[in-house]
Structure formats: structure tokens, C-alpha cells
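The other protein chains are all here in position, but one chain of the complex has been omitted.
Letters A, B and C mark the chains in the order given here, with residues in each chain numbered from 1 onward.
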Amino acid sequence: MQGDKKELMSRLKRIEGQIRGIQKMIEEDRYCIDVLYQVSASRAALKKIGLLMIRNHTRVCVSNAIKQEHGEEAIAELMQLLDKFMD
Amino acid sequence: MQGDKKELMSRLKRIEGQIRGIQKMIEEDRYCIDVLYQVSASRAALKKIGLLMIRNHTRVCVSNAIKQEHGEEAIAELMQLLDKFMD
Amino acid sequence: MQGDKKELMSRLKRIEGQIRGIQKMIEEDRYCIDVLYQVSASRAALKKIGLLMIRNHTRVCVSNAIKQEHGEEAIAELMQLLDKFMD
Partner (left out) sequence: MQGDKKELMSRLKRIEGQIRGIQKMIEEDRYCIDVLYQVSASRAALKKIGLLMIRNHTRVCVSNAIKQEHGEEAIAELMQLLDKFMD
């Protein structure tokens, strides 16, 4: 899990930088469409992070719950999250 | 436009804070599902910012282009962005 | 507009066929993941149709509204739709 943690942290650092970059673009009155492509890229990067975390969660937490015969709640919880995340 | 700029900046500052919050949650090994809801909230906030910028862009740049009889390119450019943004 | 109408109709006919195909796959107890890729393809096809209609609407209705100095309402209406469509 430490490797995953490190990867997630470096991805989040990068997104933090992107968000600051977007602020700078707006301050400099850059062309809206260019700024919007950056907003779109940050959203895509957050989606990628979400998918990585969903994968890790399924591999570890959901798998363990299933092996210990209480997978039903873990799966319901995951599905509720997916519904939200897909908006 | 200055009012919109101020609103966008304050929304982006808030998202920057959320992204830092997510990093903290990961460092503290918080429950994945809780972190994922935060990632989902940041994506929703970026979507909201995108929609605000698309609205402003349509109101100002696209409208002006249409009035000056070269709306076709402005609309094509906006549609390409929308296609990307909806992913 | 008649060309666009014809294209939209043929795209919708194709999606109708896809939806019937999905029903057949479920009746035949096909592997869930294969069915899900078909559901995903139909959603993508509907998104494409939506984008085509948004483009046409912006080119014709929104453009006319802007030229007749009541673009504000047309843009507000379009933005509300976009918000819904992006879910």
C-alpha cells in the first residue's frame, strides 16, 4: 500500500499545481477556452485518482469483507460511492 | 467580468484547499471511501467552475463573434471543448 | 436542418437497435462485463447525439436570439441543460 500512497500523493501534488496554474491563468486574463481545457485536464486527473483509489479499495477492503462473509455491506457502500462519483 | 473573476478565484482557492485536505487524509490513512467522497466533491466543484466559465464565454466571446458574423468558428471551438469537458 | 434531422434519426435508430441488442444479451445470460460494454457504448452514442443537437441549437436558436438582443435567456436555458446533461 505504501507504493500506492506515494503515487496518489504525487498525483495530488500535481493537481494542486494545476489548480494554482488555473488561478494564474484567470488572473492574467488568458483566453477562456484555454483555461477551460486546463479545468478539464484537472477533472480528468481527479477521475484517474478516483479510479486508482476505487481499485485499491476493492482489492483490499472489499476483498477482505467478501472473504469474511460480510461483503454485502462493503459492496453496497462502494456502489453508493460509484453513483456519486459518476456524476 | 471582475465579479465573475473574483468568484472563480475564490472557488479555485477552495478547491486547492480541498486537494490539500485529500492529501492530508491519505497521509493519515483515512478510510478510502471517505477520501473518495472528497475526490468526488472536488470533481463536482471543478465541473461547477467549468460551467460558470462556459456561461461567461458564451455570453461574451461567443455572443460577440455571432454579432460580428463569425459565430461559426466560435461555436465549433466551444463544441470541441464541451466534448472534452463531458468525459 | 433537414440533413441534420436525417443524421439524428439514423443515429437514434442505431441506438434503438443497440438497446434491443442489450435486451437479447441479457435474455441469453451473456457475460455481465460484455453487456456493460454495450450499455457504455449506447451511453456514448447518446452523448454524441446530445452534442450534435447542442451544436445545432447554438448555431440556430441561440445565435438568432443573440442577434435579436435576447441572447441572455437563450444562454441561461442552454446552461441549465448543459448542467443536467453533464451528470
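We take it that a contact is a pair of C-beta atoms (placed from the backbone, for glycine too) under 8 Å apart; a residue touches a chain by one contact, two chains touch by 3 or more.
Note that the coordinates shown come from a computational prediction; the quantities given were computed from them, not determined experimentally.
A.B. asks: Contact with the hidden chain only, please: which subunit C residues?
C.D. replies: 5, 8-9, 12-13, 15-16, 19-20, 22-23, 26-27, 32-33, 35-37, 39-40, 42-44, 46-47, 49-50, 53-54, 56-57, 61, 77-78, 81, 84-85, 87
A.B. asks: If the missing chain were put back, which residues of subunit A would it touch?
C.D. replies: Counting over the whole complex, subunit A touches the hidden chain at residues 47, 51, 54-55, 58-59, 62-63, 66-67, 71-72, 75, 78-79, 82-83, 85-86.
Quick note on the criterion: only the chains that are shown with their structure count from here on.
A.B. asks: Measuring centre to centre with CA averages, how many angstrom lie between subunit A and subunit B?
C.D. replies: 16
A.B. asks: Report the inter-centroid distance (CA atoms only) between subunit A and subunit C in whole Å.
C.D. replies: Chain centres of subunit A and subunit C, defined by C-alpha means, are spaced 27 Å apart.
A.B. asks: Enumerate the residues of subunit B that touch no fewer than two other chains.
C.D. replies: 47, 54, 78, 85
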